[in-house]
Structure formats: C-alpha cells, structure tokens
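A single protein chain has been omitted; all remaining protein chains appear in their positions.
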Amino acid sequence: MIALTADPIALDPLVEAVSDPEHGGLVTFLGTTRRETTLRPVEALVYEAYEELALAELRAIAAEAEARFDARVAIVHRTGRVAVGEPSVAVAASAGHRPAAFAACRHAIDELKRRAPIWKQDVHADGATSWQDGRGVVRPSPDPEHAHEPVR
Amino acid sequence: MIALTADPIALDPLVEAVSDPEHGGLVTFLGTTRRETTLRPVEALVYEAYEELALAELRAIAAEAEARFDARVAIVHRTGRVAVGEPSVAVAASAGHRPAAFAACRHAIDELKRRAPIWKQDVHADGATSWQDGRGVVRPSPDPEHAHEPVR
Amino acid sequence: MIESRSWPNIGLMPPSITVTVRLFASLREAAGAGEVDLELPAATPVGAVWSHLPAPLAGEDPPEGLRYALNATWTLPGAPLRDGDEVALVLPVSGG
Partner (left out) sequence: MIESRSWPNIGLMPPSITVTVRLFASLREAAGAGEVDLELPAATPVGAVWSHLPAPLAGEDPPEGLRYALNATWTLPGAPLRDGDEVALVLPVSGG
C-alpha cells in the first residue's frame, strides 16, 4: 500500500497491509506537524506532491526497505490542507523480528523525507504562507495574488 | 495508558493516549507471535501475568522511557488466550522528533521483554502445551491433569 | 534502655510465621495452585522458600534465573520474611 491521499490517514489499513503470519514485529510511524515549527504559530499545512514521481519514489523506498530488512512496508502521505495535529504521513513495516521492523520503518520515513518530491507549505495564523522548498519565499496575508518577497 | 487486557488490542486508543500537539513523531510497535516459534506448529498462546508487579513494572518502564526521551508512552499487553497472528503486545511512543519517538518505543518493548513478569505458554496444534519460563516443561496432549515431564 | 522481647511463645524455636507464595506459569501448574500458604520460621530468607514448596517442586533445584518479589516489589534472596508477607517466585519471563 503506497498512496497519496487528500483524506485523513487511518493507521489500521496500513497495519493490515503489512500484517503477515510469519512476521513477529510490526512498527508504525505517524508524522505530525507540531504547532510551533517556526517563531510564527502554524495553523495548518498544505502538502503538494509531484504525484507521478512521488509515487514512484515511495514505491522505490518501500521496495528497498523490504529487500534490505526482509520486511513488508506501506506508506501513505497526505496532500492538500492538513490541520496542525493531524498526521501528514504514516509508515508501517513488519518483519520477522522487531529489530528489522524498527529498522525498515525508520529507513522508509528517513528516505521519504530526503527523497520524495513533496513540499510543505506553512499556513500561519495571520494568513501568511510559506513553502518549505528552499527558496524562502513568504506570501503575506491578506492574499496579494502575485506578491512574493524573499526573507533574509 | 498502561494496561493488561484479556481483549484484542486496538492500536488507536494507544495512539490517542500519547498524541500531543508538541510531538511531531509517533511510533508504535505491535508484537505478534509467529506461526512457527519452534519445530512444532503453535496454534495459540496463553499469557499469564503477575498482574500487580507486571503493571508496576510496565509503569516504571514507561516512566523511564518518558524521562529519558522526553516522550509519552503507552503499553498494553494481552493476558489469557491469544490466537497466532493476533498482537500480544502494543507500545506507542510520541516525542518532539522522530529519533526520540523511535528510541522510546524501542526502549519500552525491549525492557518489557526483559523485565515484565509475564509468561507465554505455547499451545501446539496437537494440544500439547509448554510454558516459556525457563523450566522446559511440556504437558502432553490429551490433558493429563498433573503430568509434567522435563524435555532435553 | 533495655529491650524486652515480646515473642508470645518462649522456647528454643523462633516463632513461626505464615506467608503466601505466589506461583505462575509452570510452577503454578506443578503446584496445582497459584497461591500456597506456608508456615515458616520467622525471618526465613526469601531464597529459602523454594525448599518448602509442595512436591514435586521442593525436590527440584530452584530453576536458573529465578527472581523474587516481596509484596509486589522486586527483592533479593536474602530478604527476611515476616508474618503475612506475600512472596512471588518469578521464573525467566517471556512476555511481549
């Protein structure tokens, strides 16, 4: 189960997807954006993916973890608006024993964060928005359609 | 949430118990006995706990993990009969960032297995039973009330 | 100040105490009960309880890795028992 979804993530389908009678350990990771990611309070996140490549990359990451740790791996990532406190990403990994299950889950989330073409936009309480994409552009509130100003 | 339960374990209540708006990572572990733990197929497990001390020990383990990793930790362990493939233990740990959440979850399950006064009895397909408690006693099927013979 | 002993029975034997022994897993099955009350000399150390268990356990050597709990707290084999104590014999665990 490798998916991008605009809906809230339920953990159980991922757990079911990787369950295996020969696997004694099953580890999940839920990633949630915290209220404070910067000095300005964040009210929500908006995730945008290059969907075709993101899905291919998530499939590749899962396949790598499965081969390396003899595991089964599922990954689901949100797209669109996500309230603070709601998970934006879930990973589940099962393996014969718990060290491999922990390692496979950790590998998948670490690689996802490093490689998957998905971007997060912080939506601040004051309506300003900023994409976390290395360009440091903040769009102030209220929505000036084309304004963008570098910060720092 | 620290509990022993005779009912199937649902993961969501543990996830809810450790959720925290300041915590960005949440890791869970589900431990399930595999079909093959020995050369004889296992059909079910029976878990027995020294309940007072097991609860105290699980609380101590959770408190240690919480202090060491600035985490929130929940632990639930089954007692009584558990079908093969059903989880016997669940741990959830949340922390500010994912390395601490992984470490807290791993610490809790490792220490539980090492320290919690809980024992597993294998129930084999042929009806024979054996407690995993270091004494190596197998009770053959069909149930001879008082027989017990050392193996090896 | 001189202490006066208050043992009710004066004699050569120390007074006896009653303790409850909690047994689990294969020990419980071998004893046929999860709790056994034992009458023991006062201050018997926890580690000596094994030899007072019902047959066939008393005839066996204490299992390797046996640990002890006294009133639901971990303790060491040398801890002396008092009347009304609950001692648990904790075999190597296998939870998880």
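Just so it is clear, A, B and C label the chains in written order, and each chain counts residues from 1 on its own.
FYI, a residue touches a chain if its C-beta (ideal position, glycine included) is under 8 Å from a C-beta of that chain, and two chains touch if they have at least 3 such contacts.
Only a predicted model underlies this, so the values are computations on that prediction, with no experimental measurement involved.
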Visible chains in contact with the missing one: A
Residues in subunit A touching the chain absent from view: 31, 47-50, 52-54, 56, 77, 88-89, 109, 112-121, 131-135, 137, 139, 146, 148
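We take it that only the chains that are shown with their structure count from here on.
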Centroid-based (C-alpha) most distant chain relative to subunit C: A
Length of the line joining the C-alpha centres of subunit B and subunit C, rounded to whole Å: 27
Sites on subunit C at which at least two other chains make contact: none
In subunit A, residues with contacts to at least two other chains: none
